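Note that one protein chain of the assembly has been removed; the remaining protein chains are unaltered in position.
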Amino acid sequence: MGNGMPMPFTPGSDMAGVVEAVGLGTTRFNQGDRVISSFNAGWIDGKLNNNAKNPHYNTIGYAYQGVLAEYVVMSEEWLVKAPQTLTDAEACTLVCAGLTAWFALIERGGLRAGETVLVQGTGGVALFALQIARAMGAEVFITSSSDAKLATAAALGASHCINRKKEDWVEAIHRLTNEQGIDHVVDTVGGRNFADSVRAVASHGRISLIGMMDTHDTSAPGAMLLLKSPTVQGIGVGQRRALGDLVRAVDWIKLKPVTDKSFRFDELPQALEQLDNGAFGKIVINVG
Amino acid sequence: MGNGMPMPFTPGSDMAGVVEAVGLGTTRFNQGDRVISSFNAGWIDGKLNNNAKNPHYNTIGYAYQGVLAEYVVMSEEWLVKAPQTLTDAEACTLVCAGLTAWFALIERGGLRAGETVLVQGTGGVALFALQIARAMGAEVFITSSSDAKLATAAALGASHCINRKKEDWVEAIHRLTNEQGIDHVVDTVGGRNFADSVRAVASHGRISLIGMMDTHDTSAPGAMLLLKSPTVQGIGVGQRRALGDLVRAVDWIKLKPVTDKSFRFDELPQALEQLDNGAFGKIVINVG
Amino acid sequence: MGNGMPMPFTPGSDMAGVVEAVGLGTTRFNQGDRVISSFNAGWIDGKLNNNAKNPHYNTIGYAYQGVLAEYVVMSEEWLVKAPQTLTDAEACTLVCAGLTAWFALIERGGLRAGETVLVQGTGGVALFALQIARAMGAEVFITSSSDAKLATAAALGASHCINRKKEDWVEAIHRLTNEQGIDHVVDTVGGRNFADSVRAVASHGRISLIGMMDTHDTSAPGAMLLLKSPTVQGIGVGQRRALGDLVRAVDWIKLKPVTDKSFRFDELPQALEQLDNGAFGKIVINVG
Partner (left out) sequence: MGNGMPMPFTPGSDMAGVVEAVGLGTTRFNQGDRVISSFNAGWIDGKLNNNAKNPHYNTIGYAYQGVLAEYVVMSEEWLVKAPQTLTDAEACTLVCAGLTAWFALIERGGLRAGETVLVQGTGGVALFALQIARAMGAEVFITSSSDAKLATAAALGASHCINRKKEDWVEAIHRLTNEQGIDHVVDTVGGRNFADSVRAVASHGRISLIGMMDTHDTSAPGAMLLLKSPTVQGIGVGQRRALGDLVRAVDWIKLKPVTDKSFRFDELPQALEQLDNGAFGKIVINVG
């Protein structure tokens, strides 16, 4: 997504750290407070005010200088307090992947205990969706092409693990739900996969569109969209207020984000290589 | 949609008439009451209980014997009282087209005065959407390929009429809304048109998917769905409770459904021909 | 509500005017823009962040210096654009009374065409509630002790006018609604009147608590609150975002606020006297 960012450019959107100093008129934080960054800089609450023709993507580490640095300067409006029960390495994973899952399932989805949730794959958002859904008492279905990853997902709370290499996963969903389908489909793949999400969703269920792993247009048969009448909701991370809600929830549901490996600041190339290899959980860089 | 209906089969889903006689234990109606039929037989309130794999379409005149008849027998649960301010010819148009527009904009959409609504074309649902939106104080945009139809739409309350043969209608929307886009897009076309609906919709706006005029899959670029994060809602008419709400509203907003021509019962062939020719407003058959 | 405001103090919360000059970094307005003030200074969107033990009342003209002045300086965050279809004298009435009625009926109430609304009396909020409800296609009931005021209310769109001196108004409501009660009760009286609002409300209806004309505690029989299960909502004006929504709506529903008399700046004592005498509509001071 080349966006003409000015060079030199500091990448990175997800940060946890300590407030070293505050400017004049700061009211939200004091020196020494542990904080995490807000992904959509300046989106505080309510709807995102965006342009309909050429929507901006005003995020930290993209439109604004990022956080892969020992020290950053940013508006106090772009920060929230870190959760008390997480380390910095864990807390920084909430900023994008955690909030996206929370926003889809809770803020927009109003997930209730006893509902069914489908998670596709084991990427960062998918694992948070699995953990949040399980913590809320939902019945979680997950698909993956790896039995090993499914076993780990089961340990994290997934009740139904489907290897999509071994069977048609939509048929498995129909069978496992007695053809009732899934209340909340978290579609982190997109493109042509959306048609399968529509096949899997329950009547009047919800599909959260999050990912663009498949580069084709998002598409599905129109008849199914009318007959089953799902709510389809595009998700673009979330507001600072919702991030604060997530932080509060994390402390009470004792959610421990899944992290893959940690790297030193000077190991950034190895960290990116690990990302390319397919991590299970978030990769953390310790800049300190 | 061949569905193996038993022959002889009576078609027709939309009916207004008078209760001639009631069966034992009837509590909702008395002889002489003016009533209209409910499209989705047996869907009373809340979510539609449907099969996720092979969703049924349990509607009158399709899965059940229809209403193109001088007398019909049906459960009192499938009827609601007719509005007091409409003739039978007008009242019967609420059953499918009227309720679909109401369900999209009001029941699901929560439309508020001052919001923007885009109506595509001048079909039955589109005209109801135009009239309901205008009655609720919305700012209505409409597209058509006919200047004559646009002129009639303007007389019905549309504030912005766009001839999609003469200009790119999405660009017109962007220009007319100062690139803020449309709060409620009523997409009665579907298929590849959905991509244009996504281009036209406001950030965090709503697209109601209603029609299948375009037979291709419903598709749009994934990036726009994430950046603008619209709510996309498949609409399959609505419940009996919502039909009752619409009836009550019709009397208070003095909504007069647009009807095209009326035909005698024995003119059914001509009525169907008129439908094929492209009616403006609903076609009515007087069976009495 | 003596709150230790510093003297000299400028009263007044509702203002319409023109931006004379903008400070460095201003982005929301330009010189020459017509604006109105936001009642709850700093409440932009979402929930009001307030203290549960000693809730503040951070409003303009109370906690902050007010607007009864030829020139005021305030943060651009405390202003919204004025509606294009209203004069300044009309526009300033939206700030408190208009937004309160809008917030109760639309933002919180989700009012739909065809629903019933009860307005109690003919104060500023009550008249806005009447006009907004009627513009949205609701069926409006109003009570007053004056036949003359009821006649004016009828001209503004009220369908059922009840003189509470001549009959028990709750019994009138029961009779007029066929004992179904009222969907949205706008209680601008409070205190012991709340019990009558509960008697009048429909099963699962809504009561918006707005006024404190009766100084007794707000009270009602518990059994009725359980059996009819209304939603009771305290209303404290509303956010800046909702004020922007109202402004947009006003232009599209052509709402013309009811104003009583206008006074010159040096006639303030007479204006306050008129207020004490019981105005019908808002009183305006032209400070220019």
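For the reader, a short list of remarks on this structure follows.
Think of it as A, B and C in the order they're written, each chain with its own count starting at 1.
Here is the rule we use: contacts are C-beta pairs under 8 Å (C-beta built on N, C-alpha and C of every residue); 3 or more make two chains touch, one makes a residue touch a chain.
From a predicted model like this one, the values you see are computed outputs, not experimental measurements.
Among B:45, B:70 or B:276, only B:45 touches the chain left out of the display.
Interface note: of A:72, A:106 or A:170, the residue touching the hidden chain in the full complex is A:106.
When the omitted chain is restored, the residue from A:167, A:251 or A:273 that touches it is A:251.
Within the full complex, the residue among C:230, C:257 or C:281 touching the omitted chain is C:230. Residue in contact with the omitted chain (choice from C:48, C:89 or C:283): C:48. Mapped onto chain A, contacts with the missing chain fall at residues 106, 110, 112-115, 132, 135-139, 245-253. Mapped onto chain B, the interface with the missing chain covers residues 44-46, 241. Residues 47-55, 57, 173-174, 177, 179-182, 190-191, 195, 199-204, 209-210, 212, 217-236 are the ones on chain C that touch the missing chain.
Note that only the chains that are shown with their structure count from here on.
Interface residue usage between chain B and chain C, two copies of one sequence, is largely shared: over half of the residue numbers at the contact are used by both copies.
As a whole-number value, the distance joining the C-alpha centres of chain B and chain C reads 35 Å.
For chain A, residues touching at least two other chains: there are none.
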